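Note that one protein chain is taken out, while the other chains of the complex remain in position.
Per-chain residue numbering starts at 1, and chain names A, B and C are given in the order in which the chains are listed.
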Amino acid sequence: MPIIANSAAESVAGIGDNSTVLIGGFGNAGQPMELIDALLDGGATGLTVVNNNAGQGDAGLALLIKERRVRRIICSFPRQPDSWHFDAAYRAGEIELELVPQGNLAERIRAAGAGIGGFFTPTGFGTMLAEGKETRVIDGRGHVYETPIHADFALIKALTADRAGNLIYRKTARNFGPIMAAAAKASIVQVSNIVDTGGLDPEIVVTPGIYVNTIVRIPAAAPEREEARP
Amino acid sequence: MPIIANSAAESVAGIGDNSTVLIGGFGNAGQPMELIDALLDGGATGLTVVNNNAGQGDAGLALLIKERRVRRIICSFPRQPDSWHFDAAYRAGEIELELVPQGNLAERIRAAGAGIGGFFTPTGFGTMLAEGKETRVIDGRGHVYETPIHADFALIKALTADRAGNLIYRKTARNFGPIMAAAAKASIVQVSNIVDTGGLDPEIVVTPGIYVNTIVRIPAAAPEREEARP
Amino acid sequence: MNTQAADVAHSATRLGREELAALVASDIKAGSFVNLGIGQPTLVSNYLRPEQAVTLHTENGMLGMGPEAHGDDIDQDLINAGKIPVTELPGASYFHHADSFAMMRGGHLDVCVLGAFQVSAGGDLANWHTGAPDAIPAVGGAMDLATGAKEVYVMMSLFAKDGSAKLVQACSYPVTGVGCVTRIYTNEAVFLLGADGVQVRETFGTTLAELQDRVPVPLTAALG
Partner (left out) sequence: MNTQAADVAHSATRLGREELAALVASDIKAGSFVNLGIGQPTLVSNYLRPEQAVTLHTENGMLGMGPEAHGDDIDQDLINAGKIPVTELPGASYFHHADSFAMMRGGHLDVCVLGAFQVSAGGDLANWHTGAPDAIPAVGGAMDLATGAKEVYVMMSLFAKDGSAKLVQACSYPVTGVGCVTRIYTNEAVFLLGADGVQVRETFGTTLAELQDRVPVPLTAALG
């Protein structure tokens, strides 16, 4: 049974320096903004962060990077019109970037959760991003060897949890949540609603409770969140 | 958009000799019995069949094997108290068996649908079933190299389809259906109900319609089906 | 050499962006599953006709994506790969990122339409990195789309601002995928790439002979 935390701060209190943290979300959809803010407030540093992007504007992950808490980021699309904090850290040589094609990122996270030791994919074959990597021709097609991305923690946003930790998501906010929950040693999930065990139809559960360690209820975004969006 | 066939016979009419056919189901749950019967009636032979088991009693896959239509079977658990037709074919050397740990079977089918060229798994390492296979030690642990199982056709049973081919399943009858639908060039699905497009909540779709080529409505099992069960 | 202009369909003027998008849309087979890249390829969606029954995929986890959302229809949990709010059509479905990329990488999408810096005669695509040493790289789903879709259509202007052709013998920009592009839609011509080399299907405001003078790869007229 997951712990139900009383606050975002409490839910992320166990994240120590030098942890590897998967952070869900694609754009603002599914981004666990309140958990990221709590991580910022908590002071953990030397982090390795895995996210599709590298922070936008002056919020969330961008602030973690601004404060130089992120030693290394694994992502597919760091460059955005408003990724100025990442850009500055990167140009100053103060953040390490591992750039990964988005599908390899997703599949590597999935592999970690599924106990796969490594896999061959055609994506990236013959490109700069495969330089130095093992390759293999399979059925006449070049493949690149990719390895799982394991993590200490996952920070995820879902729509509803039951007390057994089962989760459902909302529309394209689902994105990385289910695979990150499975890939991390401990998953911390912010949800809009918590219902009693039995309150979710077993047929529609997307993330089974076995993958969820901590739940915190954060009421749905207040209107001012809208303005913060790029 | 998938074709909506008028009968099981029509739905499987395209399956020719020497095809590789994924057949869903675990025990009777999710077993597309009417499609298998139609495949039997259709006369295709020299088949390679992928199923968790190798037929039970005197029905379905067991009859395909009895009639020597299956040249080769890839499965995890062929030996059952009532797998007499498989047992006889196997002892006579008239069927080729590739025995695969059930998780490798599932992951190899998933890999085919997901475009993975091959992967390393700890399952089976150091056992008879890894003999002759490539191995690799990853993070101190022995792994075996496994390859995707692609197929020409999948025969699947789901609960409900919409006209766009989106599927939902029922309880543990879901089992191999979703991954087989993605791994086959053409998926043929028997369902209890067909609803209009838009009749399924997009959040609860398990198999997106892109993976479904043919749908046939077979009303839910009549009571005599019960007696056929072992 | 089969390079007579008479062999190739042509129109009198170069195509604008919208005309090009309309052309790509009209070429997509009915019933296709399609991913449209960020930027110019997104315009194609405006020209798909309902009777084509094309289903749009967005790599952030949705099949059955509808047009851009406006006003009260905007839902920040429903966005496309360009992070623009979109809508949901009947028959849509949502899935997580690994399932979404499995759909792309497993060869299930019939067509993806992408922009490009360069395309080589052999179908190599360069569209993710300018190669500038100080550039911050970003790849997103480009490599997965290029490698995974059954057909990769590129939409681009045929010539760069400096006048050099973007259809080249070998890409000078870092490649996104090797031998993956099957068609190039440009303002001056449509090119088909395959085992027979680069074929010109039609020209706009130019002729095959004129193109051959300006494009550094051998061009032939597409048959039939």
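Just so we're on the same page, contacts are C-beta pairs under 8 Å (C-beta built on N, C-alpha and C of every residue); 3 or more make two chains touch, one makes a residue touch a chain.
Values in this document were obtained by computation on a predicted structure and should not be read as measured data.
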| item | value |
| --- | --- |
| Contacts of the hidden chain among displayed chains | A, B |
| Candidates A:Q80, A:N166 or A:T214 - the one touching the absent chain | A:N166 |
| Residue touching the undisplayed chain, where the options are B:L155, B:A173 or B:V212 | B:A173 |
| Option touching the unshown chain, where B:G27, B:G42 or B:G199 are the choices | B:G27 |
| Chain A residues touching the omitted chain (full complex) | 1, 110, 112-116, 162-164, 166, 182, 197-198, 200, 202-203, 205, 208-211 |
| Contact footprint on chain B, counting only the chain that is left out | 26-30, 76-80, 83, 86-87, 90-91, 97, 99-104, 106-107, 109-110, 121-129, 142, 169-179, 206, 221, 226, 229 |
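As a convention for this text, only the chains that are shown with their structure count from here on.
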| item | value |
| --- | --- |
| Interchain centroid distance [CA atoms averaged], chain A/chain C, Å | 30 |
| Centroid distance [mean C-alpha coordinates] between chain C and chain B, Å | 36 |
| Chain C: positions in contact with at least two other chains | 62, 88, 94-95, 98, 101-102, 104-105, 148 |
| In chain A, residues with contacts to at least two other chains | 107, 121-122, 169-171 |
